[in-house]
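A single protein chain has been omitted from the complex, and every remaining protein chain is retained in its original position.
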Amino acid sequence: MSEALHEKLERALRDAFDASTEIYKQRGFQRRIGFGSRPALVSVDLANAWTRPGNPFYCGDTMDNELIPGMQKLLKAFRDNGHVVVHVTTAYQNTDRNDPNTDMGMWHHKIPVEAVNLKDEDLWAIDSRIAPIEGEYVMLKKRASSFSGTPLAGYLRSASVDTILVTGVTATACVRTTICDGLAEGFRTIAVKECIGDRVPGAVAWNLYDIDAKFADVETVETCVNYLERVSRKPSSMAAE
Amino acid sequence: MSEALHEKLERALRDAFDASTEIYKQRGFQRRIGFGSRPALVSVDLANAWTRPGNPFYCGDTMDNELIPGMQKLLKAFRDNGHVVVHVTTAYQNTDRNDPNTDMGMWHHKIPVEAVNLKDEDLWAIDSRIAPIEGEYVMLKKRASSFSGTPLAGYLRSASVDTILVTGVTATACVRTTICDGLAEGFRTIAVKECIGDRVPGAVAWNLYDIDAKFADVETVETCVNYLERVSRKPSSMAAE
Amino acid sequence: MSEALHEKLERALRDAFDASTEIYKQRGFQRRIGFGSRPALVSVDLANAWTRPGNPFYCGDTMDNELIPGMQKLLKAFRDNGHVVVHVTTAYQNTDRNDPNTDMGMWHHKIPVEAVNLKDEDLWAIDSRIAPIEGEYVMLKKRASSFSGTPLAGYLRSASVDTILVTGVTATACVRTTICDGLAEGFRTIAVKECIGDRVPGAVAWNLYDIDAKFADVETVETCVNYLERVSRKPSSMAAE
Partner (left out) sequence: MSEALHEKLERALRDAFDASTEIYKQRGFQRRIGFGSRPALVSVDLANAWTRPGNPFYCGDTMDNELIPGMQKLLKAFRDNGHVVVHVTTAYQNTDRNDPNTDMGMWHHKIPVEAVNLKDEDLWAIDSRIAPIEGEYVMLKKRASSFSGTPLAGYLRSASVDTILVTGVTATACVRTTICDGLAEGFRTIAVKECIGDRVPGAVAWNLYDIDAKFADVETVETCVNYLERVSRKPSSMAAE
């Protein structure tokens, strides 16, 4: 898409969002859900198949300059303050599109999920720039939402989590469904603006707009980092004296 | 939003969709899932609170001229051919926003769900123009998705359904989440174009675009009606002879 | 079943439980999960169809002398201390066993769930001796478990609950499945001994034995009441001064 068309799209979306916001405000939508007291990071599909060039799932746009650096800041704040981190990825045992018994279920009838076979660990491994550390849960999913067909909701409840910060790709699919389910499962849900990507023009903008209107607060990395430090679960050195 | 801005938005979205489609096609997205052999209609939130003027949830735009007439054609085809019909609606027992124990869960922190109290049956009753008939399941939900916190998936499985046609409002919230979950739960999922609405500019267009790329086939009422007649579960009069 | 056979059964079960406990202890089962800090009561199917004579679901045995009085003590402790109370009941819109589209799903192929039609409100209404009060959630389910096809897990999470006390009938079906799911969904789960009933000999004993070994702590009403007073969410009158 040409630079000129991009600009037209951005302007048109901005106008649409302004008009929508007027309607939403009149009717009481776009409320703030706010941060709770026990956060977890749910980082969706930031595995090589999505973060590194040369794969059907690659989301190039802001990956190297904005998304990964934002994730690095977030991860530091989560880890320094003793909060829960979950890394989610996606892969399949049986990627034969003609086998009716494949664990891809119905999804390969819409998108090329057959590209990620469990045997190709390099494809579904979390990007090394934001690699999991000892004790962080790396959760394999089969569907778009990190909550669909996974133990995530029960896991977060048993870890006393009440708030989830969601990052990753894509805004259109796995991130948005994770956010919608997060709210439904009873968590205060936050979408971290710079850490959500996609691979087609406009998709991040309109999906974050919809999300902020109805499902989760969209907040910057900076706001999130400030919050994470405020609710530290680590005993301070003061307290240790 | 002025007519001129609307036109600019439509043109800009069309350009964005064209550019995205090029990327999606190259990478193997936007496949057709197709119709299966045992369909059900899942009609979401076409209750008075959403279909009749004067309520925070009213989705006026295409309601009277396109959505309801489309639904009437669909319902006739479902009923004439003996297929399963589910009407979904949303309401709450406790609409006190200050009570932490409300069955609204977390959602009233984002949108005005307190507007639909179970005691106001007129609000959550299905619109009389498309009223349920004897034997059709009217299912109450609390969250956006018709599958979230409901027995819908198991119900459809026990009725031998393999395909769902999804209609209703809004494209942004309850329809989109229902469609994403429908696919995840193993159903061939179809979004019925003219029978899906919303209340803000552009939202139907971009949500159907995302849906068609990754979660469900978007099909017209006419295509759906033709299909429903083709897979009739009613014994034909021929067969009865 | 004669008194003599009852005694023989009890003795034989006691011996079996002793032998099993030895094995379980050696292998590290039968641990204590303990009470958390934010309890909710999940009271299952204590509606007239189960609590009052003359219905296929009636569980007579200990109902009037033990279960209902125990529930009254528990409810008082929950309410006096500001804790969450959920009353669960079961009923169906379509109780035609020959209709493949009934919301009974598959269950009427095993048990007579067709006995509880939604139109007979008196049948599925909570027993008046333990009637819900304003603000308490009365939740309708279709399956055995209170978590299956309901918004219960998300509801409890949004109310900040970390512990559930489960009561009701029957030990074999709705209570046991609710308890197993409660643990899986991340809640500290407690089975309240005197407040769980059934309708056939031995069933309460062996189901509570299995539950205590693997899924939940079985505790008396007295222990539960003491706990509920200790974790009061109500500000004390002291604090108000």
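Think of it as A, B and C in the order they're written, each chain with its own count starting at 1.
Following the convention adopted for this analysis, a residue touches a chain if its C-beta (ideal position, glycine included) is under 8 Å from a C-beta of that chain, and two chains touch if they have at least 3 such contacts.
Remember, predicted model here, so these are calculated numbers, not experimental data.
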| item | value |
| --- | --- |
| Contacting the left-out chain in the complete assembly, out of C:70, C:149 or C:197 | C:149 |
| Option touching the unshown chain, where B:104, B:156 or B:190 are the choices | B:156 |
| Positions on subunit A where the hidden chain makes contact | 84, 93-94, 96, 99-101, 103, 105-106, 135-139, 142-143, 148-152, 154-155, 158-160 |
| Hidden partner interface residues of subunit C, rising order | 1, 5, 8-9, 11-13, 15-16, 19-20, 23-24, 27-34, 56-57, 105-112, 115, 143-145, 148-149, 172-173, 177, 180-181, 183-184, 186-189, 199-203, 206-207, 210, 213-216 |
| Residues belonging to subunit B that touch the chain removed from view | 151, 153-160, 162, 184-187 |
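As a working rule, only the chains that are shown with their structure count from here on.
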| item | value |
| --- | --- |
| Turning angle required so that subunit A lies on subunit B, C-alpha fit (0 to 180°, nearest 5) | 180 |
| Interface hub residues of subunit A, defined as touching at least two other chains | 184, 186-187 |
